[in-house]
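Here the complex is missing a single protein chain, while all its other protein chains stay put.
The block that comes next holds chain A.
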Amino acid sequence: MNVLDAADLTVRYGGSVALRDATLAVGAGRLVAVAGANGAGKSTLVNACAGWSRGHASIAGDVRLDGRSVARLAAYRRARLGIQCVPEGKNVFGELTVEENFALVPAVPREAGRHVFSREDVLGLFPRLHERRTHKGSALSGGERQMLAIGRALLAGPRILLLDEPSVGLAPRLIFDVLTVVRRLVDDGLAVLLVEQNVSAALDVADELYLIERGRIVGHGDAAAMRQDERIAQAYLGGLAEVEP
């Protein structure tokens, strides 16, 4: 059974359709990447799984967590059930210290399927956060903020982690660090849905990849197979030169 199943997700902002009939699945211990151009609907897809949106979105379709439909639940209920989303852009509280951001996390119920991380585990993954624990979120660097956002999501006992462009604005070295940490978590059994602009970096760590264009999922396959996909090679990997005949 998959950890997350999204079926026929359609998202509208006002009159315009941002995502149409998207269906995707993420299994345990799988790192599933979503790639596509800017504005293709990647963030919309991830946020719709979390039942969340910055604007006024209307979301249709089904989302199942470990087989149970959560489509009618508010974003905060889904978060408590273990759909942990790290949105793009502002994803930690700037007015709160690192410690306080962590302290907001509700106690994790003892249920099967939850990946439980202690504060020590999280600080072990991101030692920088320990040094910065009394600093406000607004005083952190972009990378530290991303670590805090991911660390906070881990502390909340995820069944699945939804990461929306965790590498945006980060130095290449940090992108590698963050993605390496994510891969390690997946190898330990966590399910992760990753939106990544850097398709090459995503393919290096992901097991599967969904390609999304103009609000529709247009391709899906194992990372190795998708690397050979012409559309991906041309649009994201710098032309046909890298594709073997």
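To be clear about the criterion, a contact is a pair of C-beta atoms (placed from the backbone, for glycine too) under 8 Å apart; a residue touches a chain by one contact, two chains touch by 3 or more; residues count from 1.
Methods note: contacts and distances are computed from a predicted model.
The listed options are "Fe-S cluster assembly protein SufD", "Ferredoxin reductase", "Cell division protein FtsX" or "Branched-chain amino acid ABC transporter permease", and the UniProt record of the chain not shown names that protein "Branched-chain amino acid ABC transporter permease".
Contact with the chain not shown here comes from a single listed residue; of A:Met1, A:Ala74, A:Ala139 or A:Ala171, that residue is A:Ala74.
Within the complete assembly, A:Ala50 is the residue of A:Leu4, A:Ala18, A:Ala33 or A:Ala50 that touches the hidden chain. The hidden chain makes contact, of the residues A:Val17, A:Ala37, A:Leu96 or A:Val168, with A:Leu96. Contact residues of chain A toward the unshown chain are 50, 52, 54, 74-76, 79-80, 85, 87, 90-96, 100, 103-106, 152, 156.
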